[in-house]
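Take a look at this one; I'll ask things after.
Here the complex is missing a single protein chain, while all its other protein chains stay put.
Order as written gives the chain letters A, B and C; numbering starts at 1 within each chain.
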Amino acid sequence: MKKVVLAYSGGLDTSVAIQWLKEQGYAVVACCLDVGEGKSLDHIQAKALEVGAVESYIIDAKDEFADDYALMSLQGHTWYEQKYPLVSALSRPLIAKKLVEIAEETGATAVAHGCTGKGNDQVRFEVSFNALNPDLEVLAPVREWAWSREEEIEYAKERNIPIPINLDSPFSIDQNLWGRANECGILEDPWATPPEDAYDLTVAVEDAPDTADIIEIEFVEGVPTKLDGKEYKLSEMILELNTLAGKHGVGRIDHIENRLVGIKSREVYEIPGAHVLLTAHKELEDITLVKELAHFKPVVEKQLTELIYNGLWFSPLREALQAFIKETQKFVNGTVRVKLFKGHAVVQGRKSPNSLYDEKLATYTKDDEFNHNSAVGFIELFGLPTKVNSIINNNSKKDGVK
Amino acid sequence: MKKVVLAYSGGLDTSVAIQWLKEQGYAVVACCLDVGEGKSLDHIQAKALEVGAVESYIIDAKDEFADDYALMSLQGHTWYEQKYPLVSALSRPLIAKKLVEIAEETGATAVAHGCTGKGNDQVRFEVSFNALNPDLEVLAPVREWAWSREEEIEYAKERNIPIPINLDSPFSIDQNLWGRANECGILEDPWATPPEDAYDLTVAVEDAPDTADIIEIEFVEGVPTKLDGKEYKLSEMILELNTLAGKHGVGRIDHIENRLVGIKSREVYEIPGAHVLLTAHKELEDITLVKELAHFKPVVEKQLTELIYNGLWFSPLREALQAFIKETQKFVNGTVRVKLFKGHAVVQGRKSPNSLYDEKLATYTKDDEFNHNSAVGFIELFGLPTKVNSIINNNSKKDGVK
Amino acid sequence: MKKVVLAYSGGLDTSVAIQWLKEQGYAVVACCLDVGEGKSLDHIQAKALEVGAVESYIIDAKDEFADDYALMSLQGHTWYEQKYPLVSALSRPLIAKKLVEIAEETGATAVAHGCTGKGNDQVRFEVSFNALNPDLEVLAPVREWAWSREEEIEYAKERNIPIPINLDSPFSIDQNLWGRANECGILEDPWATPPEDAYDLTVAVEDAPDTADIIEIEFVEGVPTKLDGKEYKLSEMILELNTLAGKHGVGRIDHIENRLVGIKSREVYEIPGAHVLLTAHKELEDITLVKELAHFKPVVEKQLTELIYNGLWFSPLREALQAFIKETQKFVNGTVRVKLFKGHAVVQGRKSPNSLYDEKLATYTKDDEFNHNSAVGFIELFGLPTKVNSIINNNSKKDGVK
Partner (left out) sequence: MKKVVLAYSGGLDTSVAIQWLKEQGYAVVACCLDVGEGKSLDHIQAKALEVGAVESYIIDAKDEFADDYALMSLQGHTWYEQKYPLVSALSRPLIAKKLVEIAEETGATAVAHGCTGKGNDQVRFEVSFNALNPDLEVLAPVREWAWSREEEIEYAKERNIPIPINLDSPFSIDQNLWGRANECGILEDPWATPPEDAYDLTVAVEDAPDTADIIEIEFVEGVPTKLDGKEYKLSEMILELNTLAGKHGVGRIDHIENRLVGIKSREVYEIPGAHVLLTAHKELEDITLVKELAHFKPVVEKQLTELIYNGLWFSPLREALQAFIKETQKFVNGTVRVKLFKGHAVVQGRKSPNSLYDEKLATYTKDDEFNHNSAVGFIELFGLPTKVNSIINNNSKKDGVK
């Protein structure tokens, strides 16, 4: 009997998929990753067996997700379309990696995911599977059966698969410690204001406290290591900041984005912790990166972001981009003071032993050490191409050359 | 007697410069532009004559500034270092242009500015002068005399040049309708929180009203034309939004930036109107620009931004970049609804006759018109290079090829 | 009866396609474009009718192809993967455009092409059809029938479709006035030297004459207008240079390229005229474009090249990129002298009324007008970030900060 490892979430789609795959002749190994959704996954392990899996794994991947994926997003400032720093795109390659590992360990010849045919995640899963083990068969039961909601429920009822009570929620949600993505329902109307119940990690600005929290985050080589002087491992730092910043309404995003599969879709994101960390990290880079590096890094960041969004995490290009990014973080050391208040994470101050901001050069007081005379020569040479162009082409204009 | 046209602000530096230039043997024509500082400039015209100018011009350049410069910043999303959308860099080329025009009209052989030797503005002025008329002599009296504050005041007192009463303000400010820039004083310490008196156009979030304003902005080919259904010319739209958004505390920026002249400096900006317009314009592009255009336009924007920041407005490259940007705006038509509240300008909804967001393609309801089967073929070819790479290079790894 | 307009080449595939489409119930309108293959197409018009078409068009599109497509390649330096300046990718959108026009004129409801399922051209055709008239049905008979060569020949014989005599040529060729592309056969082995019979437009260097031709090409706003003083329209200039440069063995390319559909393929190109024009045009830009423009234009060129290669000619992005390119050509006026010899097109000299090369600035003779002292100030400010970085980060290294 062929064996398949399925990315299992505990929801209706993947529960039905277990049964459906079984009926196609597969022994199903369910695998559910904890990437920081912030809720207990214990019951999921049991549920998988209940609905027909032969084995069921729950894997705590929070640290691996934080250290290898969220950190890359943080240091690479992966703001897709300048709006959101990736959420699902970061967890998919890790889930794929774990599924392939379990397949290789359990002797499965196939892997499966529960995505439909119009999202980005199917691409991310399948490209990752191929990259990691091109010999594995890839199954996409939900895309393949192509049932309506009603047909799926009927199938589930006939086979005693439990129907979740929140099934009539209009929203489709994916969450990990780096953020929460929400789509569908009223959100599909781009003119409609997202309703409050579309949000879960953040309060509305209207409901945020009237007193600010002021925090200090310390970075060592681009990695946030301390919050208000206390050491955290990264996964816990992010979760702590999700709570703290979420309470102040920080990190809501409403974005109409271009999917890889050719359509625009509207998504609502909440990224309280990621918002704070990305903001603080950028400010620390502003004082520690030399100008030419600060001006080119965004080019690399854009490529990295689109690559990850498009599901090409396991590309040699990602490794090369990552080598660039890692090299830039050597001097990103220091402390950033952030005020959390009414939906804002405002950086108030930043300091670093590697700061390239030099008060004696920048000041307009008598301590000024900048050589003002140098400017004359600088401007002359910097402006020389413009001047020659003006002499030649304005003159030729006058001469009627053109 | 040689004649020079001086960019005159009415402040101490340029007042002293009039006298100093006179003593160098120049007849000084003072020229002051109204680019939307929001205060009356009438007294400045008289003051220039008072302190020794032979002629004095006040030019209302608000519309030209809005239509040719601020609009380019708006449509080009000119966020320098992803933080602020340019303020002084936008007005300098226009001021230079007017000075050159007046020099050519009045028969002056020189132009002059009041910048010191360590800022960006000296470069922007001088490169612009060279680009527009390379035959004009360029003078930079403040940079040249290189006096301390005390020496300058003594010189002024000896010659009866009035000393401004706010002379002991620690800040150095430049303002136009697109924003207000502030540097110096306590701001030179990057760890210090900017004090409230560093701000003028915006209230603190703490002092913002508890009731939101919800506004609708209509764009035609990328130009904002109506606010809540009422037509505005652009300069007045920006000023109106400065008031409205400033009241809600929208548009404060605290940035440590890389200057062209090789140093990092800390600046505080306020851009209430620009913030609202840039945010709304981007959202309208998100639904009206086709994906490949949306993904390449930021590359052009970055180049445009750095070019303008560096003072190369009158470069043939700016004209080519502008031709690109203008071409992209044809379909940027529609309406954006923005909520102003507690320092936020949040887009709640957007609609357009040219919207490429297609609810029937995006939806997960039964109205779905997306062909889910196409995804299988798409993923196969999109993922083919990754798969081949995996087959070849994982295999060769196993074979020890390396 | 439904009507379809088919891109007809006169070869076996599209001749069989006429019959096959007819059997599917379509009236077939054949359409063949002359884009400068350099051979007579007269017999093709008749042949289409012979094998079953109801109407047959031959369109002389050489000038439109030269002026709108080849010129964009020339001015945009569209070297795909730094190796070849596009050949088929330039003609496909024009063919698609003509097919759609004829479909609209003749009341056809479908368009068809003869591409297989693994090339780029199917994508270019179909995306262009969709862009120009999304209501038209798109048919791809050759891809759909998926016959082996033998099955196709048998089908043809049964229906009296003439079998071309050169059917056993191992190569698959596409040609227009901008170049000739060749693939298949022995070329599929990347270690094999391309045999001489893979080439048609160029002689081998071994067979090139021992006497050079030295020619002068004059450009007006980036358009080549005169060859050795004689005016040419662009299409004829290219064809003339194909002959002249081909005789000297100029313009052979052997390239392993990345197709859009996910595979690498090996192609042999011949572009004698294009090679000469692209070389000369670049040299003229080298003296007429101001530095910052010369350094950014390649970024736009790369995007334009990949966009066209990928079949997105009719994208709003192409229009915006073209607006950029056109704006840059204003000052690209002048004359370039080129030596054609033994496979080389070497630029020996270039001159322009808009030349920004200034001998008095560049010279090391006593005519030197460059201000050597300016360099001191320039270097001080240009090198300042490096110096500050060195002071801070070398010192902190010594202090053990890290």
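Brief remarks on what is shown
Just so it is clear, contacts are C-beta pairs under 8 Å (C-beta built on N, C-alpha and C of every residue); 3 or more make two chains touch, one makes a residue touch a chain.
Note that the structure is a prediction, hence the values are computed from the model and not measured.
The chain not shown here is touched by just one of A:Thr328, A:Ser355 or A:Ser374, and that residue is A:Thr328. Here the missing chain is touched by one residue of C:Leu41, C:Val54, C:Ile173 or C:Ile263, and it is C:Ile263. Along subunit C, the points of touch with the absent chain fall at residues 81-83, 116-118, 122-123, 126-127, 130-134, 143, 146, 148, 172, 183-184, 188-194, 205-206, 252, 254-258, 260-266, 282-283, 286-287, 291, 294-295, 298-299, 302, 306, 311-312, 314-316, 337, 341-344, 346-351, 355-359, 361-366, 368, 370-376, 378-379, 382-383, 386-387, 389-391, 394.
Contact between subunit B and the absent chain runs through residues 221, 290-292, 330-331, 333, 353-356, 358, 361, 371, 373-378, 380-382, 384-386, 388-389, 392-393, 396, 401-402. Contacts to the hidden chain, counted on subunit A, fall at residues 258, 261-263, 289-290, 292-293, 296-297, 299-300, 303, 307, 312, 315-317, 319-321, 323-328, 330-331, 380-385, 388.
Assume only the chains that are shown with their structure count from here on.
Mean C-alpha positions place subunit A and subunit B at a centre distance of 30 Å. Among all residues of subunit B, those that touch two or more other chains are 258, 261-263, 299, 312, 315-316, 382-383.
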